[in-house]
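Written out below as structure tokens is the structure these notes cover.
Omission of a single protein chain aside, the complex is shown with its protein chains in their original locations.
First chain written, first letter: the chains are A, B and C, and each begins at residue 1.
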Amino acid sequence: MQAKFTATEMMDYLEEVFPQIRSDFRVEHLDGETVTMRMLIGDRHLRPGGTVSGPSMFALADVAAYVATMAPIGREALAVTTNISMDFMRKPAAGADLIAQAKLLKLGRALTVTDVLVYSEGEEKPVARATLTYSIPPRR
Amino acid sequence: MQAKFTATEMMDYLEEVFPQIRSDFRVEHLDGETVTMRMLIGDRHLRPGGTVSGPSMFALADVAAYVATMAPIGREALAVTTNISMDFMRKPAAGADLIAQAKLLKLGRALTVTDVLVYSEGEEKPVARATLTYSIPPRR
Amino acid sequence: MQAKFTATEMMDYLEEVFPQIRSDFRVEHLDGETVTMRMLIGDRHLRPGGTVSGPSMFALADVAAYVATMAPIGREALAVTTNISMDFMRKPAAGADLIAQAKLLKLGRALTVTDVLVYSEGEEKPVARATLTYSIPPRR
Partner (left out) sequence: MQAKFTATEMMDYLEEVFPQIRSDFRVEHLDGETVTMRMLIGDRHLRPGGTVSGPSMFALADVAAYVATMAPIGREALAVTTNISMDFMRKPAAGADLIAQAKLLKLGRALTVTDVLVYSEGEEKPVARATLTYSIPPRR
């Protein structure tokens, strides 16, 4: 599939629909199937000890899958998360940004399914993996 | 199982290990098997339109399962989330706190499994459900 | 919700749409929200050592959630499994039937979500839990 957004257009769109997260995320790459997204880690994302919190990793996986879903569909659609499964496999490196690699596995009329691997920047092995289902309500 | 914490002792323990979330959660009930936890919803938990964000619902499910896991084990243990599956079923009511009802289904030596239902306060049908696995590393 | 099938009508319907499983399952109870289903365990469901295999437990959870979905909708609809998360928590008792207790948590126009607990007959603690999403394609 062809993407209907460039990375810059997607950033503008995210700021419009989710203004409160604008400073946390950067779309580094998108095409119609894959997305690379960076989470700029700050103190508000950390647990004691300096490791990134679970809700922050969830937020990154969720927005990466949202971008993977919207890229080939375009901005006229709505999409809401209906299901996530997520495995936390390693402790994120202290002081490193997180990088999500998302891949759209299914683009149906009503549902999309996206796989996401989350890495601490510079590390070879993923800290977490997730699969998300987005529901695309019919247009009225 | 008997709980090794009262609700008040658990609140003190959460403030000690997760100081940054102290103002968000209240343990309303705990025994050795079930937990009721309130999330005090503020602007930082909301999406445009006033609905509670996915990461906030994740955070509530995660902390409720953590409390259900620690209650019968006691404070000498560590516990880390290894897996979550979560279904988002309805839009949370605007302006209402969220209430999580957690039930510990398995208390093993190495793993626990907890089911969580999340409600908008005063509503009969759940807005989300989750199941979480916590890993309890062996003591050294 | 009111059920559109009795337990006997549902058994007849299952035999019509899934003839190959007719001898494995019994609907013991259904209303518009909950289902109790028995799996009659035979040698073909067992692993060496006499314990019920994972695919057999999956099959039971899947058919129990299917029945919970179809009960309030009626036989004119289609429903296909789109997602399952399942936790295997204890070893099933050798020589005992399995009993599934299913509860329909969401009945939407396009999706249903059902929680299932699986027990060895006569045991208090569940051997497994599952949550299943069924998709209901729009009628043509």
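The rule we apply is simple: contacts are C-beta pairs under 8 Å (C-beta built on N, C-alpha and C of every residue); 3 or more make two chains touch, one makes a residue touch a chain.
From a predicted model like this one, the values you see are computed outputs, not experimental measurements.
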For this session: Out of A:Ala3, A:Val52 or A:Val113, point to the residue that touches the absent chain in the complete complex.
Result: A:Val113
For this session: Kindly state which of the options C:Met1, C:Leu40, C:Val80 or C:Ala94 is in contact with the chain not pictured.
Result: C:Val80
For this session: By the contact definition given up top, give the residues of chain B that touch the hidden chain.
Result: 82-83, 85, 110-111, 133, 135
For this session: Could you please point out the chain A residues that touch the chain left off the display?
Result: 85, 87, 89-90, 105-106, 108, 113, 115, 125-126, 129, 131, 133
For this session: Extract the touching residues of chain C with respect to the undisplayed chain.
Result: 17-20, 47-48, 53-56, 58-59, 62, 80-89
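Note that only the chains that are shown with their structure count from here on.
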Problem set entry | Interface composition of copies chain B and chain C: same or different, split at half | same
Exercise. Counting in whole Å, what is the centre-to-centre distance of chain A and chain C, each centre being its mean C-alpha position?
Worked result: 33
Exercise. Distance from the CA centroid of chain B to that of chain C, rounded to the nearest Å?
Worked result: 28
Problem set entry | Residues of chain C touching at least two other chains | 85, 133
